[in-house]
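The complex is shown incomplete by one protein chain, all other protein chains being positioned as in the whole.
Chains here go by letter, A and B, matching the order in which they are written, and residues are numbered from 1 within each.
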Amino acid sequence: MTSLIALLRKINHWVALTVGFILLACVAFTLVEIVVRRVGLSLGGVDEISGYVMAIVTSWGVSYALTEMAHVRIDLLRNRLIPLFRSVFDMIAILSLAATGLVVAWRGWGVVSKTLSTGARANTPLETPLWIPQIFWWAGWTWFAVTACILVLSTLYFIVRGDHDRLDNTVGARAEV
Amino acid sequence: MIPFTTFGLLGLLALSIPVGVVLFLLAFGIDFFFSPFPLMRGLGQVVWSSSNSGTLIAIPLFVLLGEVLVRSGVAGRTYSALDKWVSWLPGGLVHANIATSTMFSATSGSSVATAATVATVAMPQARALGYNEKLFSGAIAAGGTLGIMIPPSINLIVYGFLTESSIPQLFLAGLLPGLLLAVMFMAMTAFLCSAKPELGGPRRSSTWGEKFRSLSDLLPVFGLFGVIVGSIYAGWATPTEAAAIGVAISLLIAFQQKAVNWNMISSALLGAIKTTAMIMLVVIGAYVLNFVLTASGVSRTLQALLEGLGMGPLATLLVIVLIYIVLGFFIETLSLMVATIPIVVPIILQLGYDKIWFGILLIIMVEMALITPPVGLNLYVVQSARKGKPFSDVMIGCIPYVLTMLMMVGLLILAPQIALFLPSTL
Partner (left out) sequence: EEFSVVGSWSSLPLHKQFETPFWTKTLSEVSGGDMTANLTTHDQMGVASGDVFRLLGQGVYDVAMTVGDYAVADSAPLEGLDVPLIATDADTARKMVEAARPMVDDIFRDVFNSKVLAIAPYPPQVVFCNAEVASLDDLKGKKIRASGRMTAKFLEALGAEGVNISFGEVPGSLQRGVIDCAVTGAGSGYNAGWWEVSTHLMTLPLGGWDPVVTAINMDKWNSLSDAQKTTLETAVKEKFEEPAWATAQDALENDIACLTGEGECTYGEARNLVLVRASEADSQKAREVLISKVLPDWAERAGAEWTKRWSETVGQVTGVEIK
């Protein structure tokens, strides 16, 4: 189980780095646009593409934040509990995350499938076929749901074994921001 | 439905469910129990459209900028330079905390990032020099909140985005109140430490030579602020594009400091993605909740309630301020803004107040929310830099600064020009 979690962390580490570099590429693209605009030209569509990048950075970033335990939790009550109850709180938290991830992934597919059925293109001069950014966006949320479900299983496993320390190190609350 | 929402919110937060997810769960609950419409069918569309925004990409960019600055050592040098200039005041290094926060606010768009940056470099000094940690850490938490008042500011970008107001105007409007608030924080510190010197620590003196030699360490931060804000006002870049320029300049600074390597770049990127995802889960959750609340009529009820009080503009404004103070104990920053703006701003406009001015007033309320318990992100950030000491230290240390913020609210209501003067010159 520990090695499965380590693998999950590693994957999310690389996922986050990848979207990080996409973000850097977007910075470069924006800089080029600012410069060429000074000489009266325009690449066009920087704002539109930044929007797609933001949606994708977000949807893939949430699972990295999840395995890094970075999603803010109010742990005033939790920190005053004995380890067993603390683990129960963590279980509730990860279950809620997984449920939310599943619902967003499920409803998100509705967006993609509607786009595919109407052949929607962005209402801009670029006319981007919207299924392209949307499918990457949707895949991010789906991966988030998968990550959360794996964490639910590991939490269950640790609770049954009474291994509250490992559990805390997997899905605990960290005040770190 | 209003009691359900309120108690549901508090209950789920107390269960230590992640804040963003709490907002989603509440939305699911209201949809399931109260709405005759299948609102959740619209969920995917709301999630997509709220994150598909070229404006919001400023969030990861400003976070990334801060990450690069910390990792290139600029933060540490800025702190010691400002120490030489302000620590002769009663309260000593506490003033350096506030001054460094103010400087960093001018390059960082986020309060949490500002507080985290300053806490990392300052907290070790408190131990080494034997400062009373209450006021010392309170000053970092409170000073850090200036990050969203002094431009650039992620929260002002979101406010402009939601209310269709001009972001450059909002940025200009935040500048004077932000600086004034910093001065008031220092005045409050000096006042307290003159009355009771044991609240602070040793006053420190430096020679003028040391002072002037330290000035070069302030150049990177001043330069960055100049480029970011300058490019906006010269008409070269939109606020979002200015964030991209800021990232590029911070990388140049890091390069000049010989701090650029794979390790530094990758950890800065990872930090930025982590923080952005954390913020965005809350923003998206707030969007979904707002969608459900409006569609099921809660927002309308609240609006009617506020309007039905039948009070004059000033009294209504004070009631709204009071509501923000109370909400601010439990909710904060972007969630507090996204959830309330659609309800409150139309009322404020109807009362005849200015949209830009209210944006700044709202930011002070959000700043206050960041340092009031039980939910106060900056309290947690500072606490996480001083493991093993009681959390109550930070909370108590913030009280004088919360009072200062309340004074600032009063000032802003009495003299709106503090915020509106600079934008009117644009």
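We adopt the following convention: a residue touches a chain if its C-beta (ideal position, glycine included) is under 8 Å from a C-beta of that chain, and two chains touch if they have at least 3 such contacts.
This is a predicted model, so every value here is computed, not measured.
Touch with the chain omitted from the figure is made, among B:F291, B:F358, B:Y380 or B:Y401, by B:F291.
Residue in contact with the omitted chain (choice from B:P168, B:G328, B:G376 or B:P416): B:P168. Of the candidate positions A:M1, A:L102 or A:A120, contact with the unshown chain belongs to A:A120. Listed by residue number, the positions of subunit A touching the unshown chain are 40, 42, 44-45, 47-48, 110, 114, 118, 120-125, 127, 130. Panel shows subunit B; residues 36-39, 41-42, 45-46, 49-50, 55, 160-169, 233-235, 238, 287, 290-291, 294-295, 297, 299-300, 338, 342, 346, 426 of it touch the chain omitted from the view.
As a convention for this text, only the chains that are shown with their structure count from here on.
The geometric centre of subunit A is 23 Å away from that of subunit B, both derived from CA atoms.
Within the complex formed with subunit A, the subunit B residues making contact are 13-22, 24-25, 28, 40-41, 43-45, 47-48, 51-54, 56-57, 60-61, 64, 112, 116, 231, 236-237, 240-241, 244-245, 247-248, 266, 269-270, 272-278, 280-282, 284, 374-375, 377, 380-381, 383-384.
Those residues of subunit A lying in contact with subunit B across their complex are 13, 16-17, 19-21, 23-24, 26-27, 30-31, 33-34, 38, 46-55, 57-59, 61-62, 64-65, 68, 70-78, 89-90, 92-93, 96-97, 99-100, 103-104, 107-111, 133-134, 137, 141, 173, 175-177.
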